[in-house]
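Worksheet for the structure shown next.
All protein chains of the complex are present and in place, except for one that has been dropped.
For subunit A:
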């Protein structure tokens, strides 16, 4: 495959995983948690690197899951000490991210790991680091990792679809029916962490947050069904990746920046023109009377 094709495929995989996870982030009112975890996984990666001296997939994933869960647990803990939810989030993620940044500056040295890279990613270089896989042939390492993560995300969403639905809509009822609400919460946080870290290396923290939140928020404006919302969100994620690439090629600028920008354009279009909840619909159609 060509250089361009690999970049678009990789970004689309990021778009797919993130936008699917994003639907539940939005519905669980945890959008800010995505922002937090996308930063704290940096600490997970750095610590994993310091312990193993390797920057390979599995180590990073494990480091990220631990960092992500640590974030979720610390936020919950501070919140239980009567510190407001968003304040606890702000405290935890900036602190953990800062520790990550300090560790990079003091202990890591060079090694393909710096703050600039963490925030913006380097999708341009992805096609150069390849691994050979039977049947598929030579594919970039980051793409392979993202493919595996997408598979994990899909399996988890499909297998536990009704559990995600009920623990998101009404956790109290779910608990009274014997569904393990707390376990599902931390499983979800693990999925967010895995998705984030796999995407992180390719596209950087900013685009991860954009892809986690914006396609799902746009999809929410188009439908009243959860399954449709997941499908639309996934489509928006992929479209943003493709449009973003061509914007970047056209203006000759950062690829992941343009992709994040593309998610914003799709949101604006949805916000104005969605038939159900869009601005135009509100002016042209009288409000449906509730009988």
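Note that contacts are C-beta pairs under 8 Å (C-beta built on N, C-alpha and C of every residue); 3 or more make two chains touch, one makes a residue touch a chain; residues count from 1.
To be clear about the criterion, contacts and distances are computed from a predicted model.
Asker: One chain is missing here; what is its name in UniProt, given the choices "ABC transporter domain-containing protein", "Manganese transport system ATP-binding protein MntB", "PPM-type phosphatase domain-containing protein" or "Gas vesicle synthesis protein GvpL/GvpF"?
Answerer: Answer from the UniProt record of the missing subunit chain: "Manganese transport system ATP-binding protein MntB".
Asker: Which residue from A:86, A:138 or A:162 sits in contact with the chain not drawn here?
Answerer: Only one listed residue reaches the unshown chain, and that is A:162.
Asker: Which one touches the absent chain: A:18, A:174 or A:217?
Answerer: The one listed residue touching the chain not shown is A:174.
Asker: Over the whole complex, note the residues of subunit A touching the chain we left out.
Answerer: 27, 29, 82, 159-163, 165-166, 168-170, 172-179, 220, 223-226, 228-229, 288, 290-291
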